[in-house]
Structures are given as structure tokens and as C-alpha cells.
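One protein chain omitted, others in place.
Letters are used for the chains, namely A, B and C, taken in the order the chains are written, and counting of residues starts over at 1 for each.
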Amino acid sequence: MKRGKIRTKLAKVEADSIVVRGHDLAELIGTVSLGDMAFLELTGRLPSPGESAVFNALAVTLVEHGLTPSAIATRMTLLGAPESLQGAVAAGLLGLGSRFGGPVEDVARMLQSGEDAPRIVASYAERKAPIPGLGHPQHTEVDPRVSRLFAVASANGIRGAHTELMEAVAQEAERALSRRLPINATGAMGAIASDLGLRWQVCRGLAVMARAIGLVAHVQEELDDPVAPEIWRRVEDEARGL
Amino acid sequence: MKRGKIRTKLAKVEADSIVVRGHDLAELIGTVSLGDMAFLELTGRLPSPGESAVFNALAVTLVEHGLTPSAIATRMTLLGAPESLQGAVAAGLLGLGSRFGGPVEDVARMLQSGEDAPRIVASYAERKAPIPGLGHPQHTEVDPRVSRLFAVASANGIRGAHTELMEAVAQEAERALSRRLPINATGAMGAIASDLGLRWQVCRGLAVMARAIGLVAHVQEELDDPVAPEIWRRVEDEARGL
Amino acid sequence: MKRGKIRTKLAKVEADSIVVRGHDLAELIGTVSLGDMAFLELTGRLPSPGESAVFNALAVTLVEHGLTPSAIATRMTLLGAPESLQGAVAAGLLGLGSRFGGPVEDVARMLQSGEDAPRIVASYAERKAPIPGLGHPQHTEVDPRVSRLFAVASANGIRGAHTELMEAVAQEAERALSRRLPINATGAMGAIASDLGLRWQVCRGLAVMARAIGLVAHVQEELDDPVAPEIWRRVEDEARGL
Partner (left out) sequence: MKRGKIRTKLAKVEADSIVVRGHDLAELIGTVSLGDMAFLELTGRLPSPGESAVFNALAVTLVEHGLTPSAIATRMTLLGAPESLQGAVAAGLLGLGSRFGGPVEDVARMLQSGEDAPRIVASYAERKAPIPGLGHPQHTEVDPRVSRLFAVASANGIRGAHTELMEAVAQEAERALSRRLPINATGAMGAIASDLGLRWQVCRGLAVMARAIGLVAHVQEELDDPVAPEIWRRVEDEARGL
């Protein structure tokens, strides 16, 4: 059996230095922002100013959405293990699966598949599956994040082939299915992430890294002003028939 | 029993808008960086330019340290569940406890305790406990991250009472214990985070949010160029006596 | 630096056999129960019939307590990642920390400390800390699990020095604090686990292994008859002021 070498291109750790993706960490400290560091980690190079603006915009979109199921899971976990911030955040992140977090990945995968819009729409229609990135259960009229994300991308010169394909898919789907199917926030993020050169396999990771920030904030708030005990009490009372 | 209200100050989610900490998310997108968004989440306000530079510097320091136990746990988890990026990242974050991640919290807690340097040093000496933030197992001579972090803080006007206390603790400890005990990276981070106004309870969260980024990058690399199967094979072969 | 060997006494894995703690797994299959297998894993030997009865009784006590914070976290996580049963169970287990799960460990640690009852009570009184295993927020009168656990232990000859110490601690505490402080379920479990020879460091593990079973059942029920969407909706509606 072939034996592999154990190695990483992400960092070179020496006794007195750490080099991350070819950059001395001591030099990165104070010169690059957290978002640019994330771009460096994922792509192997620092972003251009335009790429930086758009990548940070994408990540910012995903940080905080209120008392989501992830935030509730984080707060419930903290109730039992208040000493373990990392456990509470990890519990919340575990909900970023196929329904939350996964959809951005689904959009990027579709747009990076090499298929054109008619074939994409036909393929989903055949399987009677909804096309990722189109329509929205709540924001039926207009989601202001979508126009904002596309405006930021355009203003920074990032609008590219994947965004055009997403738009073509939306038009083709509206034509084929005869109903309004606007690009939603997930669709915008998957298209723009693809235009930034991010591979679909890590697009779910955008949600994970951004939401980790938000969940730390939920831990802080729960420590000060807890809601988990009240949620638990109501759930248990109702389950008991009280 | 007193019944609580369920509420959060972090976000107000409406059908067509999300307001995060008083700021319309659509306006934050494209105007604030991911690091500044994290500062907003934790403190309730956007940072000044100096605060932004220093907060981002702190977070950047914690993103990537190579094949740490956390990164190994993430990669081992991906081997069994390659479909679950979020599970692999969560597994890695779970190691940011009292030995990794926790120490920054310990430093901040010590510096925010209201005690002065002699009392702090005496209290640790009494319990024969090592003082958090001093000394370093590997970088015995000099850790370039420390001077860099303090330089960035000073240049941005963030050097304050907690950094001064950390320095006083180091001097007092060297005097009392008669050996070199330089401030290490953990000590610098805990002091600077405290000078930024972050509460000790969330200082471990800095490591969690930063490392979440690094672990997504480890997932990406493991998908391309896996090392977990080789680590497993070697561990199992040795355990079998092969 | 001393280099260690990588090895485990838990299993010897060969191409055509697995030996667990000295027992051929193929022979264990069909001859030992799951609870006895757990005893073997933790202690290195199969239990006597009496030990088996008592160990299984302890574990059974911890499997299912309804819609606890752990169960809610599991169900919330499944809502976002329905494809990941293991992630949902892991999220629930993460709440078995210092408040849930940890207390059995605290009792066992106290009883295995080598101190006698007066010293134990004095030490908690000095720190104004509640004594683990005494009193109960809900079952103020009587918790039928307590008498049942002690009866099962006695009937199987497991009643020993730790249970006697727990009773002495309860008497001493009631005398010193002049109020009713009955041994609660946590106290009974920590005492009996100690009399079984389990080390305090893994007593939290009893809750973890037992509750993993219960959380799998919560996943199954949530897939059939979900409550997480309704909990989420109510939480979000109230947070919005609806």
C-alpha cells in the first residue's frame, strides 16, 4: 500500500515563527484583516481590494440572523455546560447542514458544474427538485440583501460568469415553471462566491466561519441575559400538559 | 416562579430586513469587514479605526497554527464523515478548552480581577500555580508575535491599563521567582483584548471564531490532499505492534 | 524529550479478529449485554451478576428524561442538518457539562477524596458551596429513583463505603445547616458508582453513554413528529414582538 507523507501547505511552524500560506504571521498581524486572512487561508493568496470587499460582504451577510435553530442549540447547550463556550458554539455549528449552510454549497456546486442554464433547469425539473438559490419562503417580495450583494460585487468588478449563469437559470426556470422565481440570498451568495473563485466544497464553510462569530455573541448574551431556561420551562410545561 | 421574556439584542429579524445590533444588515454588507462585524457583535458598536486594526490583529493571530490537535481532530472526523464539513470543524473547535483557547481567557480574567500585580503574583505563588500569560514552552528566547501585537496596539492607541498590569505582573513574577518569565503570545492577547474592552468570558471566543476559519481551510486541504488516512494507518500499525 | 509508544489496552485489532480487553469480540457477541460490555470497557473485566445488575440500573436511570435542554439542542440541530444523526446526538451530548452530567462526577470525586464526612461538610460550608448530591430543586419530598437505586444496590451486595459516606455527609450537613437535605438521585448515583469501583473521572461518562441512547430516540421521534420547527417559530415570533 502506498504510504503518504504528512504535510500541510497551510502553515510552516518553526520554533520562533509561523509562516501561513507563505506569509510570515508576524507580518500579517496588523496588516491584514480577519476577512482577508480567511481569503488567504482558502485561496492561498491575499485578495485584491475588490476581492476583499466582496469576500467580506459575503461573510458579513452570514454572521447573525437572530434566534435561529443554531442559536437556540448553542444557548441550550450552554445551560448544561456553562464552562464550555467552545462546546456551545460547536453545538450551534452542527446545525449548518443540508438545510442551513448547505444551500449556498448547492448553488455553487450547480454553477460550477459546467452545465448551461437550460440543462440545469431541465435536470432539476426531471427530478422534480427545487432549484437551489431561487425563491424564498419568507422574503416573497424582495430581499434587500440580494440587490445589495450584487451591487457590491458589481461595484468591485467581481460580477462574472457564475452570476450570469445564476441569472440565466432564474430566467429559464421562471419561463419553464411559469412563476416568479427571484434569485434569493443563497443564490446571490453561491454565485458571488463562485465568481470569487471559491470551490463549492467550502462554500458551506463560509457560513460556518461567519456563524461561529455570531454564536460567540449569543453565548455572551446568554451569560448575561439567559433565555434558555425559559424556553426549556415552556417546552417542558407544554409537554407535561401543564 | 418568575417568567422571563424571550428576546435578543443581537438582531431584529423582520420579513424583509435584518437589523444587527442597531445596524441594517443590508447597509453593513459591503461597508464593514468581517472583523469589524465581529467587534460589533461582541461590543454592540462598530470599532474606531484603531480598535479595528487591533481587534483584527488579535483575531488574525489565532487563525492558523498548522497541524495542531484541533486540526488533526477535524481531519480525522472528515475521514469518517466527509459529507459534513460542519461536523469536522465542530470537532476541531471542541479542543479549544482549558489548554488551548482557555489560557487567553485566564489571562483576561486575571487582568480584569481588580487585583494589583503583587497580589496577583502572591495568589498564584500560594497555590503553586503557573501565572497565565508568562513563559513559553517552545519560544524560549523570543516570540515575534508578542512584540508585533504590542507594537500594533501602541501604534493604534490601544495600549492601556491591562497591558501595563500584565507588564507589572511579569516584572513582579520574575523578581519573586528569580527567573526569566517573558510575556508570551497568550499574555499579549489577553492584555490587549482587555484593553479593547472585551470581557474575559468571551476571550476564549476569539480563538473559537478565528480557528473556525483555519479549520475550514484544513477541511479544504484534507479533501484535496488527505493526511488522516496515513495518520490512522501509522497509529493502528504501531498499536498492533506491526 | 521522551518519546512515547502509541498503544491501547482497550482492543487488539487483527486482520481477522478484534480482542476487546482480553476477550475475543466474536465470543462477546451474543454472550454479554451492552451494559456489561460498558462495564468491561471501563473496568477491564466483566461484572459479577450483582455488579451487572447495579451498573445497568445506574445507566438505565440516565437514558431518558424527556424534553431536556440536551434533547432540545439535538432536535434543533436536526432541523438544520437532518442528514446528520451523529451531529444531532453530539450537539445534545455537549450539554452534559458542569450542570447536567457533571454533578454525578462531583459526588464521586467528593466520596473518593479520602476525607471523612465532617471534613467534607466543613469544606463546602467554608466555601459556601452547595454539597453535591444533596437536596433537589424539583423532587422536594421524595425522589422514588433514590430509594430504588439504593434498594437495587443493597439487594445485589454493592452497598459499600461510599454509600455509607454519602449518608454520613447527608446527616452531618442536615445537622450543620439545620435543614432537610436528603440524598438526591445524583448523590445516589455517585455513591453507587463509587462502590462499583468506577473512578470519578468517568462518572460523567455514565451520563454521556446513557444519554446518547436517549438522544438517538429523540432523533427518531423528531424525524416522525417534529417539534423543533414549532419551538423555533414561537421563539422567533416572541423575539420579534409578534
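The rule is simple: contacts are C-beta pairs under 8 Å (C-beta built on N, C-alpha and C of every residue); 3 or more make two chains touch, one makes a residue touch a chain.
The structure displayed is predicted, hence computed values, not measured ones.
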**Request:** Provide the residue numbers of chain B that touch the chain removed from this figure.
**Result:** 66-70, 72-73, 76-84, 87-88, 90-91, 94-102, 227-228, 231-232, 234-236, 239
**Positions on chain C contacted by the hidden chain, ascending** = 1, 3-13, 15-18, 20-21, 25-26, 28-30, 32-38, 41-42, 52-53, 56-57, 59-61, 63-67, 71, 84-87, 89-91, 93-97, 101, 138-139, 141-145, 148-149, 151-152, 155, 199, 201-202, 204-205, 208-210, 212-214, 216-221, 223, 225-227, 229-231, 233
**Asked** Taking the full complex into account, what residues of chain A touch the chain not shown?
**Response** 5-8, 12-14, 81, 83-84, 86-87, 90, 94, 235-236, 238-240
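Operating definition for what follows: only the chains that are shown with their structure count from here on.
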**Prompt:** To lay chain A over its twin chain C by CA atoms, how big a turn is needed, in degrees to the nearest 5?
**Reply:** 180
**Asked** What is the distance, in whole Å, between the centres of chain A and chain C, each centre taken as the mean of its C-alpha atoms?
**Response** 36
**Item:** Shared interface positions of chain B, touching two or more other chains
**Value:** 5-8, 12-13, 84, 86-87, 90, 94
